[in-house]
Structures are given as C-alpha cells and as structure tokens.
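Single-structure report; data block below.
The complex is shown incomplete by one protein chain, all other protein chains being positioned as in the whole.
Right after this comes chain A.
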C-alpha cells in the first residue's frame, strides 16, 4: 500500500475508524496517568483539538480513559495537542476564581524542525525532507538524547516523529515535569550552540576552554559529518562553499580528502593567528548541530502535538522512534492513516482467525470487544510503534511503583 495514496479529503471518513479501532487509548492513558502517583494528574491535564474546518478548542479535559475515548470518538479531531497539568480541571477553568487557575506541571519538551536548517541544506527547503537531510534529525536525536541523559540525568525520554518534517522529545521524568520556566529555558540554552538569524554568517563561535558538553556533542557530529555534509550535501563541491582551496580541490575529488586538506589548512592557520582556532569544529557544528526553538521548551503551558496524532497534511501518524533502530528509521516508511485503515480491512489470515476464536471462548462479550480492539492495531503497521511505546512505559512504570510504595509507607497504609 503506497503511502502516497493518502488524501486529506478522506480524513472525515477514516478518522472515526482510527479512533474507534486503532488509537492506543489504554497505553495513552497509562502514560498520562503516570501510575496514579499524583492525584488528579490525568483529570487536570489540558488537551486541545483541531476539528474539521479548522475549529480549534482548548481546555479539554477528561476524568477517565473511557471519557477520553468517548469524546475523541465523538469529535474526531484532526489534530490533538497535549498541554499542561493544571491546578483545576481545564474544562472547568471558567468557574475558577481568576488568578488561581494555573499550569503546574508538564513534560520538558523539545521540537526540532527541519525548516530551521534551511541555510545548511541544499537538497530541500521548507516543508520538504528527503533521506539526505534526514540525517540532521538523526544527529539531533543522538546529541540531545546523550546530553539529556548524561548531563542532566533524565531517564525517561520519548522521541516522536512529528509526521512531516521534524521530531519531538518528551522528557517524562518527575523532576522534568516539575521544572520551572526559568529552569526549562536554562536547559534549552545550555543545549543551544547555533545562534543567529539570516543576517548572521557565522552561527557558531567556540572559544577556549571547550566545554565537555561541546566535546561530547562533537564526537557525535563527527561520526555523521563525512556522510552528511561532505557527501550528501557536498558542501565542499558546491561553488559557494569553496574558497581559496580551489586549486587544491581541483586535484582532489573525494570529499573526505578535500576535508583533510581543509583541516590541514586550518591547522596551519592556527599556528599563526589566534582567530580561526576552532574553524573546522565550528563548521561541523554549524552544519549539523541540533537547532531547537527555545520558546517551545520554555513554557509550562505550551501545547505540543500529541504522539499518535495524525498529521493532516501528510496523513502520517506521529509515532515513537525506537532509538535502537535509529540508523534505519525512515520517515517515508512511517504508516499513514489510510494505510493502517486499509490494513484493518484486509481479510484475516488463518492463524489470526484461530487465535481470535480461542480467546473469544475465554472472555465474555465486553472484554472481547476490548481485546478485539487491542488486537486490531496489532494487525497493522502501527503495531511495532505501539510496542515501542509499551516498552517506554514499562521502564517508567518501575519508577511509579517505587513512588507508590513510598507514599503508602508514609501513610502507614500497609
């Protein structure tokens, strides 16, 4: 089934199908409930929906998983965003005394968007992406994942494909959810190296001493640089990028050798002048280092696209990315809503039929409907992404257990 068969006009017809049979509600609830460690955490969470005809509704909230399902199946949102956990139920915010309704907690999030790299990619621009520039996302994920874990000590990171041209990171640790605005902005600035707008030519400036964070990030960037910049983007082949090395470059066609020439030239320069000490490092970083939008990460009440939400323009589902398979992740292979709905309609194979009959005998009617639903997504390409999500939740759940035990001990609740 070619993903390009997706047409946004079909959304009104297939969204209901998606929300009734494929959207992984129980995993979704398991995530946002965070083990029930904090009271009303799920109930006070804001969701926002973009409905048909671009109608946008905020301050949606739900008391149970069931209510969430029913409402989503009723409204069939084109887009779903997740906001903060507030002091009161968002859908009752108008009844609360003004000033007391406040955003309290939210995951620390990052949004990496390919359009922010337009000045350093020659293959595409704006909303387009291709395998050549997708490497930038791979680099971004590696660099940020390492930094968030090693430097900041965060452990529960969910990386999600946005559905079109970027990736999101949801840091779900309790400490992360409790961060203040100032703390979030400090984290984002710590992680920022590429600064400057269209007017700035040199966007990365390094000075001694080189901070360990930059060193570690360079290790990651250096791994991908030859492939990305030298080959795929051919930065040294394009007329604009080559300067005085014209002569030497005429003799050397292979990009790696050209780069070596550049490096040698730079080292020679280093001996004579103070400036340009970290020339090659700065180039590598300017081309490859992740560019994040600080404003997305700063706000506690900022709304971000939900995992498993559909991208209306491409039809692709915002799926979790398994970092163990990062090198082979292909955004163009991510299932579209049309694709998985079609897979649902496929006749069941013999093996599947037998399995479903067995389990049907064991369960009563209600459970059967539930488990049929659960089994439904398993028959589609969505399965492996839900499994990845499950694994992420399993790891987090261990920390919730610890928290619940602590709490019950405190309450002498044996």
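Here, a residue touches a chain if its C-beta (ideal position, glycine included) is under 8 Å from a C-beta of that chain, and two chains touch if they have at least 3 such contacts; residues count from 1.
By definition in this document, contacts and distances are computed from a predicted model.
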Missing subunit (named according to UniProt) among the choices "Pyruvate dehydrogenase E1 component subunit alpha", "DNA primase large subunit", "Asparagine synthetase [glutamine-hydrolyzing]" or "Eukaryotic translation initiation factor 3 subunit K": "DNA primase large subunit"
Touch with the omitted chain, as defined above, among A:211, A:346 or A:401: A:211
Contact residue for the chain not shown (choose from A:51, A:175, A:205 or A:219): A:175
Per the touch definition above, residue among A:5, A:118, A:189 or A:222 touching the missing chain: A:189
Sites on chain A contacted by the missing partner chain, in the whole complex: 150-154, 175, 179-180, 182-183, 185-187, 189-190, 209-213, 215
